[in-house]
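What follows is a short report on a single structure.
With one protein chain removed, the remaining protein chains of the complex are shown where they sit.
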Amino acid sequence: MPVRELTYAEALREALREEMLRDDRVFLMGEDIGVIGGVFKVTQGLYEEFGQERVRDTPISETAIVGAAIGAAIAGMKPVAEIMYMDFLMCAGDQVINHLPKIRYMSGGKLKVPAVIRTQYGLYRYAAAQHSQFYPAFLMNIPGMYVEVPSTPYDAKGLLKSAIRDENPDIFIECAALYRVRGPVPDEDYVIPLGQADVKREGRDVTVFALSYMVHVALSAAQKLGNEGISTEVIDPRTLNPFDKKTLVESVKKTGRLVIIEPDHKTAGVGAEVAAIVAEEAYDYLKAPIVRLAADDIPPPFAPKAYNAFLPNEEKLISSIKKLIKHSK
Amino acid sequence: MPVRELTYAEALREALREEMLRDDRVFLMGEDIGVIGGVFKVTQGLYEEFGQERVRDTPISETAIVGAAIGAAIAGMKPVAEIMYMDFLMCAGDQVINHLPKIRYMSGGKLKVPAVIRTQYGLYRYAAAQHSQFYPAFLMNIPGMYVEVPSTPYDAKGLLKSAIRDENPDIFIECAALYRVRGPVPDEDYVIPLGQADVKREGRDVTVFALSYMVHVALSAAQKLGNEGISTEVIDPRTLNPFDKKTLVESVKKTGRLVIIEPDHKTAGVGAEVAAIVAEEAYDYLKAPIVRLAADDIPPPFAPKAYNAFLPNEEKLISSIKKLIKHSK
Amino acid sequence: MTYDLDGLSKELLLDMYYKMMLIRRFEEKVVEMYRAGEIPGIAHGYIGEEGVAVGVCSALRRDDYILSTHRGHGHSLAKGIDPKHLMAELYGKKTGVCKGIGGSMHSTEPEVGVIFSSAIVGGNIPIAVGVALAFKMRREDRVVVSFFGDGATNTGAFHEALNLASVWKLPIVFVCENNFYAISMHVSKSTSAKEIVDRAVSYNMPGVVVDGNDVIAVYNAAAAAVNRARKGEGPTLIEARTYRWLDHGMYYLGKYRPEDEVVMWKQKCPIRTLRDRLLIKGIATEVELNSLDEKVVHEVDEAIRFARESAEPDLDFVKQFVYVR
Partner (left out) sequence: MTYDLDGLSKELLLDMYYKMMLIRRFEEKVVEMYRAGEIPGIAHGYIGEEGVAVGVCSALRRDDYILSTHRGHGHSLAKGIDPKHLMAELYGKKTGVCKGIGGSMHSTEPEVGVIFSSAIVGGNIPIAVGVALAFKMRREDRVVVSFFGDGATNTGAFHEALNLASVWKLPIVFVCENNFYAISMHVSKSTSAKEIVDRAVSYNMPGVVVDGNDVIAVYNAAAAAVNRARKGEGPTLIEARTYRWLDHGMYYLGKYRPEDEVVMWKQKCPIRTLRDRLLIKGIATEVELNSLDEKVVHEVDEAIRFARESAEPDLDFVKQFVYVR
């Protein structure tokens, strides 16, 4: 029997639905998630199935949305709040950094904050500088909350279910450019443990650390490089906190080469931390400098040609890997 | 004639005063900066000298403070707004990331945003998790604004004057633990160009990249190591954006060893970017793994003993450097 | 003058008619070209709400500034941005008002008083306050208008900004375009105040409700508020009630409005209303108005041609505009 295929959005919807059925403390809140099922349709049908109490449309009040999710969580509920675009997450900046990740700790462990904040970043939507941002490194820098960055339908469902069941706060970052991407998702219930990177492809010559959408770019590049005799390992961290150092370091120890490809800004992005870990922990194994391919250090431009060039892509990845392999020979 | 000594707070105050005298577009706004001269007394006396129009006490409205600074700036003024603690900067998160650094760009260069947002982080104040944060890496990750992190009275004055005169937006991050530290400040007018790291001490054996307060820790450690025959170079970046890669990379090429000491969280902190740059650009010169000493990846605790241990310190720095020099022999 | 309507000159009235029609035809073309795949990204139409932008901007001087929103084409055109440059911006071209870097939601043209448009709901309001502060500190008699929707009145930014504008008595007019929905969310479900205008009490400033589909009523309300602001008497909150005929943006997001509500509002078309009044009162003839209609069609076609023919910026080009150097 062939495995069922779902889109990333469908996989997320299933995760939400199953967890709502499984645990009546789980409820959803956010802008336009109810009556119209979300502007990206992730929550479609859930309002009809679960009603307005458990699928709550909110005013445009990001601080109140995140704050209320925190409050409901410390009072024993399991809220899943949606912030429509990651750009707007900082409209709730105080709640996101000063409260969500700190309340358990500041209470000396008396409270738990099992809230999930779902958001998405809008790659390739040409929506300009205030609707195209992705800044996961910041959330990684602030201890106390988990951060998920699923790249496939399978991971999206399994990680979202884990995030909901887990009792820590999570920022769950989806990618709008992936919502319609299909992939296998088993029928039966499963979860993916938080903090386990996934080796999306094994290889010997070079490790590509690929973040979120860039996993697909890396896999496609790896395929092509394979035809030219270069064996590429592709690592998808899946969660940034907890961060699976082990899988990364072991891979680099094996291949001796690391290329990072990420859709966030290069400077002080996730790739900086990845490079730093490797420079600290696998320094003796490196055969060549680490390479980071990332979005340019400029705000996302609107004009499509400039925007596309602003992001890293398959071509740049392939040529970097080839150059790297030459350098170390 | 001996050079005059001022405290860091006095140096900042002089910078504000001189720029206000020099350019009547410069004005100050923030919570409690007027009548009482600021909770850290940086603006003391300025309300009396310049009056309530140019030294504006505000309500507790961080979003309005940063937003109004932006608005005044695009309309031709030169506002210097104070956010009392860096923790509260994210109460204005939307203005700080979606507006301040993007408006010039999104306007196709028609607008300028010559606003300075001054803030401080409260090292060693035992003020717990919501009053002790320092997250400069995030501001470095968002392109479009400059970020200053002065460590001495001299730098504080020179950088603040540059930040005010410069026509780009700035986040100017002071350190409360430095306000009473004294240092030489010349009588005559001077500015420090943005984007120039300062080699605070020259050395041959190891480069210490020290951030903000940690410059003092590094200098003291370097002194002691010198007595043991280890020659330490101490680099103070002074500004994180623009970032002076050149001084860093050249120093590491010379010494072959890098230790980073920073008072922000280790994971995805400034040190990650520094390590990544070196791993990319000075890889062939490194004689040993890069070492990062930073605040632990937990929210700042209140209890003083735990808090002190949470931060990197001189002892840890000295022992790291000794270990590093051994490793590479 | 015999040609006045509510004391307004024929020139002003025809200009308002012309501007509303320009917005209408411009937006129709945007929808068409968006569907045709010529306009990338996201965009939000202003059809049905023309009375608000035009009524308010007609009460402003050229050197007064407005700040706009994600739904900003109407504001830009009403304040005088050349439709060619606006359309080129939507196309992402170098000749656009923001050189193709900003797109639909980020118009800036200080020459005509469009200082900034934010795509963050509520985001422009604190910035508008700062612009007004600059005017006041320099003792200029210029006025700022901040436009925003009903949904924006639930953001923290709205609250902090209106409070600050009031305590500092700044020359600003807050114009809430209440089109009853924030995407799918009806104002009655999102906004706890009985009426949005009641929120003025919270800031001790005058609050005025106006029929946003009656451009003359909007003009009069705005003129009074602008006058107050110009005289140094502080801010006003205007709630202009109107309706958007199109969906929230260019995509269909599902059904959340009753059919008959949409039909009812279409009958209150602000352009037709003014046209009828101009004709009935004998202020303008069919011929005059038709010639304006034609002029507008021509201008919009010209804007499309201009946008199409302009060059697209590349990465090196856009990089120049991040910093002042």
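Lettered A, B and C in written order, each chain numbered from 1.
One rule holds in what follows: a residue touches a chain if its C-beta (ideal position, glycine included) is under 8 Å from a C-beta of that chain, and two chains touch if they have at least 3 such contacts.
Nothing here was measured: the structure is a model prediction, and the numbers come from that model.
I'd like the shown chains that the missing chain touches, ordered by label.
A, B, C
Which of these touches the unseen chain: A:Asn168, A:Ser212 or A:Thr232?
For the chain that is not drawn, the touching residue is A:Asn168.
Using the touch definition from the top, which of C:Gly72, C:Gly92, C:Gly156 or C:Gly212 touches the missing chain?
C:Gly156
Provide the residue numbers of chain B that touch the chain removed from this figure.
31-32, 34-37, 39, 57-63, 87-88, 91, 125-131, 296, 298-299, 301-306, 309-310
In the complete complex, the non-displayed chain touches which residues of chain A?
27, 53, 56, 58-59, 61-64, 66-77, 79, 94-95, 98-99, 103-112, 114, 143-144, 166-168
Hey, which chain C residues sit against the chain that's not shown?
Residues of chain C in touch with the missing chain: 154-160, 162-163, 166-167, 189-194, 198-199, 201-205.
Just so we're on the same page, only the chains that are shown with their structure count from here on.
Can you name the chain that lies farthest from chain A, using the mean of each chain's Cα atoms as its centre?
Between chain A and every other chain, the largest centroid distance is to C.
I'd like the Å distance between the centres of chain A and chain C, where a centre is the mean of that chain's Cα atoms.
Centres of chain A and chain C (C-alpha means) sit 37 Å apart.
When the centre of a chain is set as the mean of its C-alpha atoms, what distance in Å lies between chain A and chain B?
Distance between chain centres: 30 Å.
Of all residues in chain A, which are in touch with two or more distinct other chains?
Touching at least two other chains: 87-88, 91, 128-130, 298-299, 301.
Counting only residues that touch at least two other chains, what does the list for chain C look like?
As it turns out, chain C has residues touching two or more other chains at 98, 100-102, 106, 118, 120, 123, 156-157, 318, 322.
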